[in-house]
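Partial view: only certain chains, each at its native spot in the assembly.
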Amino acid sequence: MNALEETIAQLSNTAHCTTLCHKQTNNVPMPNTQILGQIVDTLRSILFPGYFGHAISNASMLSYQIGVHIEEVSRLLSEQIFAGFCFSDNTIELQQAHRAAHEATAVFIKRLPMLRDMLGTDVDATFEGDPAAKSCMEVIFCYPIIRAITNYRIAHELLLLDVPLIPRIITEMAHSETGIDIHPGATIGEYFTIDHGTGTVIGETAVIGNHVKIYQGVTLGAKSFPLDQNGKPIKGIPRHPIIEDNVIIYANSTILGRITIGRNAIIGGNMWVDKDVEAGSMITQRRRD
Amino acid sequence: MNALEETIAQLSNTAHCTTLCHKQTNNVPMPNTQILGQIVDTLRSILFPGYFGHAISNASMLSYQIGVHIEEVSRLLSEQIFAGFCFSDNTIELQQAHRAAHEATAVFIKRLPMLRDMLGTDVDATFEGDPAAKSCMEVIFCYPIIRAITNYRIAHELLLLDVPLIPRIITEMAHSETGIDIHPGATIGEYFTIDHGTGTVIGETAVIGNHVKIYQGVTLGAKSFPLDQNGKPIKGIPRHPIIEDNVIIYANSTILGRITIGRNAIIGGNMWVDKDVEAGSMITQRRRD
Amino acid sequence: MNALEETIAQLSNTAHCTTLCHKQTNNVPMPNTQILGQIVDTLRSILFPGYFGHAISNASMLSYQIGVHIEEVSRLLSEQIFAGFCFSDNTIELQQAHRAAHEATAVFIKRLPMLRDMLGTDVDATFEGDPAAKSCMEVIFCYPIIRAITNYRIAHELLLLDVPLIPRIITEMAHSETGIDIHPGATIGEYFTIDHGTGTVIGETAVIGNHVKIYQGVTLGAKSFPLDQNGKPIKGIPRHPIIEDNVIIYANSTILGRITIGRNAIIGGNMWVDKDVEAGSMITQRRRD
Amino acid sequence: MNALEETIAQLSNTAHCTTLCHKQTNNVPMPNTQILGQIVDTLRSILFPGYFGHAISNASMLSYQIGVHIEEVSRLLSEQIFAGFCFSDNTIELQQAHRAAHEATAVFIKRLPMLRDMLGTDVDATFEGDPAAKSCMEVIFCYPIIRAITNYRIAHELLLLDVPLIPRIITEMAHSETGIDIHPGATIGEYFTIDHGTGTVIGETAVIGNHVKIYQGVTLGAKSFPLDQNGKPIKGIPRHPIIEDNVIIYANSTILGRITIGRNAIIGGNMWVDKDVEAGSMITQRRRD
């Protein structure tokens, strides 16, 4: 038991674990993944009324529910954004962080109708692109892409509002649930869909047009990245592909670097692509024989 | 705050969100993924007694437990199937939907002993096919394929009983937990196993024989699908591969279209296959040199 | 309802389900994935103080928290290891199993400071290897590899202490959450990282050096495995690759068999490799043209 | 263990436990005290906005919250009333029970504004009658009488709508929490209060005017009750006291039988009263000396 106390003392020696131990000004809340999960769930009920939570049987009831949900999201999200600010910058002035969190939340809430419109196009694209889909209802209720694209579109809006940390937590939740890893910094147009989706990766600086369809295991990644004079990767440089409108990329293909896949191009399965692809072209693996 | 009320009003305007808002006849329950998760967990305790939940120490205790579990599944599943019927068809006659849900549940329950037999063959195949497996116990307790194939076999039986929506929700649960995406419509024989499994996709019309072994990242997908006169994909056409008995498909290979992989064939890793493969043949990638 | 009773009787017939039904000596606890999840969560709070759970505002508070967490882990883990011993061996002598569980737990606890040092190198490698990473905090809070490598390093220590079953359950938890499947038997050096990670597989006998970086969808697998005279795979033979220091393996490549990828080698994306690769060499797919 | 099975068989012998075993038509829900507790809690948030649950910061938010709470109460209460009908009468026609439950719920909801007005008078009386009360807020938040009278007024309305069983469950909840036992059948006027309250009993046929104040341990009980020809008490006969306006009854007094305590009368502590008391009179125990 003495050994136990010694181990405890070693593990409590904060001088020793500078990166791994996070100290925080007293009384400031921490970002909380459980509450962020609750926020995303509530947003889902707002964006897809009548699918998650109780049935909607009439329009006036709907407005009461949305009112309460919006109030809840405003309160909780504002706290979490505040926590994100404080967690990311120990020297931030609290009063100002509160105000900034409050403002970012208000702008975000105003953009929810636009977000719902975008998600409506994703649902359509998913339903029309999959012969196995029985109805839009099934798509909304079950398809991983809808969960992943919802989290991404929420996170992307927050990132545009300069909210730190929180957007990445939100896309990683969807990554864990669906195997679809979309960085919140990516730019994605309307009518986007990914079929099956497990293993798909969309990098931070990727730009995707409208009506693009991707399959499972596709990577839109960086090929290499320039290092600074200390040999560390330089952050923020565009290094992921640009995918133009109407492109289809089949399963397990890997598209690397700041290349452009032109409009209407089709990339077959299991391809490795690191050069531009002309609009309208179709590239596939040659068969073994 | 006025802006908030305006946003709430916009989001409550149901005329505007026809696909994304689901209205339902008053007082009819919704399919509930949490309850469906509980149903699947209870079925797992029935099918693998003594693994999940309390230890089994004697046979008479086992029958009490199975009796209670079966009673619970009957009650909850019948409600969820009823909810599935109502959710999928707003005009359904409630009395009739209740009766149909009750009957489908009764037939499903009767098929559980057969389901357990099938799963027993999958456990054997998984144990014997993996040198890293220490015991059948470890396989049942930890292996993702056992979770995925259990959900698939449950969902497939429900699909055969014309239950809407619920089967897909059940396989997508396993997809989220394991990264293995098996459509409930696929047909899969005895002694089936998938090693590791993340990223494996088995499409709706795939047909898989007995003693088939697949690895992670394998896709049994559709290559293309015929469109109707409106340019929409025609639903229900066979478009995924037929995999005959004793076939092995290694990691990350993509098998596309209504082709046949003949008995005893072996497909190497990272292959892209869209033509029939003869029985007994072995195809692999040529190495770079 | 008579049919129901008959089904219950069939399902309770334990003679019929020998592999699928686990009987256990009375009153011995079962391994419990929920409690194991709680143990891993508590270990995470110990290893990364101030990230998960409450904020740390001062050093003496930290030591109280770590003391309580260590006490909790000691108690719960000792019970679970005991349960693992009993589950894996029905004939074990209980007193001795208790003692062995207690001792294994004590040794494991002593190794936590070393584990934290190792994880510190993994965090550094992950942060420095990804231009999208904003800070080590973001890496610790959100990156799937940190979750996966933490579970692996915990499980690997337990495996070295001959704890059955529990290590595999712990790595499979991370597999389910991240899509990264690392067998607890693998050997992994310092400064290890996997980017994105979904679909990556690291087999039981793989050996990985220091400063190795892997991407999503990479398999370090077995090519084939010798069978014994009954046609069953022989367990425990080295059959997975050796990856030397400073190697990089890009997305979706499949490395199979007991081959060696030499120091500083780079393996491009979507490769299929089943022969040794020389130190310092770089192999990539030829492009289609 | 054989003994165990025998005990189980004995306990399952329903022929033997006719009163103690309740059988119910299949699939009809049971009255559920947990859900009834949730209903009462939600009603409390509706009746006392801003006290229980989240803070109210503006009027439009309040209407969303009340809308959602009313919807929830309507749905849950209707189910519980239905369950009450079925539990109390095994032969009831289900369709009709549903309709009756729905109608009773609708009438009850309409009476909530009146209920709130009544409770407002009780809060005033409680605050003004207790020098220890610091504010109406403290009274609403902490005083047992407010909890007890709220449950009573809810239950009494339901009793007037001929709802079986549920009203008594609701008043017994308050009895358990506060020690105040008010039968839902009692009639109680405005501005009613009980100080401290533990042990106070108000019987089924008691009639209490306006501005009445009672202390802890007071019983308004039946002295004796006529038996029918089988020696069983005849149900429903008025047998508890009538307490007219402005009466005060001090601690631990026992008032028995269908007597009348006239307007403005004061009954001292520890009295035993079984005869009418004239309006305006004051009766107290003579002291020992």
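Letters A, B, C and D mark the chains in the order given here, with residues in each chain numbered from 1 onward.
Note that a contact is a pair of C-beta atoms (placed from the backbone, for glycine too) under 8 Å apart; a residue touches a chain by one contact, two chains touch by 3 or more.
Everything numeric here is computed off the predicted structure, so don't read it as measured data.
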Task: Tell me how many copies the full complex contains, given that 4 of them appear here.
output: 6
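Following the convention adopted for this analysis, only the chains that are shown with their structure count from here on.
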Touching both chain B and chain C (chains): A
- request: Would you mind working out whether chain A and chain C touch using mostly the same residue numbers, over half shared, or mostly different ones?
  value: different
Task: State the chain with the largest centre-to-centre distance from chain C, centres being mean CA positions.
output: D
Task: For the pairs A-D and B-D, output the one whose chains share more C-beta pairs in contact.
output: A-D
- prompt: How many angstrom between the C-alpha centroids of chain C and chain A?
  reply: 26
- request: Please report how many Å separate the Cα centroid of chain B from that of chain D, as a whole number.
  value: 51
- request: Give the residues of chain B that touch two or more other chains, as numbers and ranges in rising order.
  value: 5, 8, 27, 179, 198-199, 217, 252, 270, 285
Message: So with touch defined the way it is at the top, what topology do the chains form here? Options are line, ring, star, complete, other.
response: other
Field: Touching chain combinations (by label order)
entry: A-B, A-C, A-D, B-C, B-D
Message: Show me the residue ranges of chain C that touch chain A in the complex, using the header's touch definition.
response: 46-51, 54-57, 59, 62-63, 66-67, 70, 74, 106, 109-110, 112-113, 116, 119-120, 123-124, 128-138, 140-144, 177-179, 196, 198-199, 215-217, 250-252, 268-270, 284-285, 287-288
Task: Please name which positions on chain B make contact with chain A in the complex.
output: 3-5, 7-12, 14, 17, 19-31, 87-88, 164-165, 168-169, 172, 175-176, 179, 181, 183, 185, 198-199, 201, 203-204, 217, 219, 221-222, 225, 232-237, 239, 252-254, 256, 270-275, 283, 285-286
- request: Provide the residue numbers of chain D that touch chain A in the complex, in ascending order.
  value: 54, 60-61, 63-68, 71, 75
